[in-house]
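First up is the structure itself, then whatever we jot down about it.
Every protein chain of the complex appears in place save one, which is left out.
What follows is subunit A.
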Amino acid sequence: MRAGPSQEEIRRHNLGALLRHVHLSGPTSRAELTSRMGLNRSTIMALTADLTAAGLVREELPRETGRAGRPSLVVRPESARVYVFALDVGVDRLVAARVGLGGAVLDRRETVRRRGPFSLEEVVGPLAAFARQMHRRTRPDTVCVGVAAAFSGGVAQSDGVVRFGPNMGSVDVPFGEEMARRLALGLPVTVGNDANLAAMAEHLRGVGVGCRDLVYLHGDVGVGGGVIAGGALLGGHQGFGGEVGHMVVNPQGRLCGCGSRGCLEAEVGERALLEAAGRFGSQVGREAVRAVVSAADRGDIVAQAALSRVGDWLGLGVANLVNVFNPEMVVFGGMLREVYLGSAAQVRSRLNLDALSPSREHLRLRTTALGDDATLVGAAELAFAQVLADPLEVLARAGS
């Protein structure tokens, strides 16, 4: 039998918890940390002293108090000094950003990715160049503590290899390894599925803050998703979990890029909507989806029928998810934000017919609060994960 955690482990845990708190909630007074973390004042003082000495946080007098008595010092994250690189590999775009502790985007570069056959070089090359440009512009006293990427495809948890990406045309790509080699920062590159990371981002910083059970649906060319259950992301055995886009809703339905038929993605993805609206081919991407919603709003009956059809399948998909996971909230992101707002009558009618009544009674349907940056914010959070787990150790390694 294992003995209880050692003092060193408890201290590491508390340091991480305090740093996480300041990272997610922003500047917080010592008094508030004391009550939120349930530790006594001298412990909080010792922990902040350690984090301050390491250069992770800074203590300041609050700007205004308006109350009598000695003001409690405010602990703020060293956003300008400690940062990560967050990368986002979407079907239509490549983004790299330098994100400071606390979540502020300090610098950002973006380029368009052409749809077509996948080439590792065409993805890694521009991202590495962006990161180098941003790295050169940093002050010498700054320190990079992690790199992570959101990838539109199924990513194996164990090695960061992208196993499938039907909409990217990628199979078995050692993306993380190659990216780390090209960046040459001496840091590994953690890779996650884009929709999974976006789900985490909405849970930590978006519309789902404070909500421990949430299903996030992300529409890009395909449909991805992430399930947060009890505050943690459901990854499954190998990390491929949460592929809600490949839940079969219509066995006699449209062919899907994965080879199956009638997947949610095949029925509500960008192509399904554009084809139903008779607009496939001329225009693609978010603009094309907006054009359909806009046409429907102006009275175009073909566009209205297309949205209504897609909304019906989306409602069925959500009903299944609600019955299985009983989430407190379902969040629509990517192009599904537009699709949901443009076909909500259909989505909810189907949901109200097919979902179990107790599960839908307190269900909240929401659109993304982070917008198109949800995947990038998720990547940044993944990159921060290690330093939040063991602040001093990771910083010592990064600083050496």
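Definition applied: a contact is a pair of C-beta atoms (placed from the backbone, for glycine too) under 8 Å apart; a residue touches a chain by one contact, two chains touch by 3 or more; residues count from 1.
Everything below uses one rule, namely that contacts and distances are computed from a predicted model.
Its record in UniProt calls the unshown chain "Sugar ABC transporter ATP-binding protein", which is the match among "Intermembrane phospholipid transport system permease protein MlaE", "[Ni/Fe] hydrogenase, cytochrome b subunit", "Heme exporter protein A" or "Sugar ABC transporter ATP-binding protein".
Screening A:E60, A:D297 or A:E393 against the full complex identifies A:D297 as the residue touching the chain left out. Checked against the hidden chain, the listed residues A:V112, A:V324, A:L341 or A:A396 yield one contact partner: A:L341. Although one chain is not displayed, its contacts with subunit A can still be listed: residues 290, 293-294, 297, 337-338, 340-349, 352-353, 360-361, 363, 365-367, 369.
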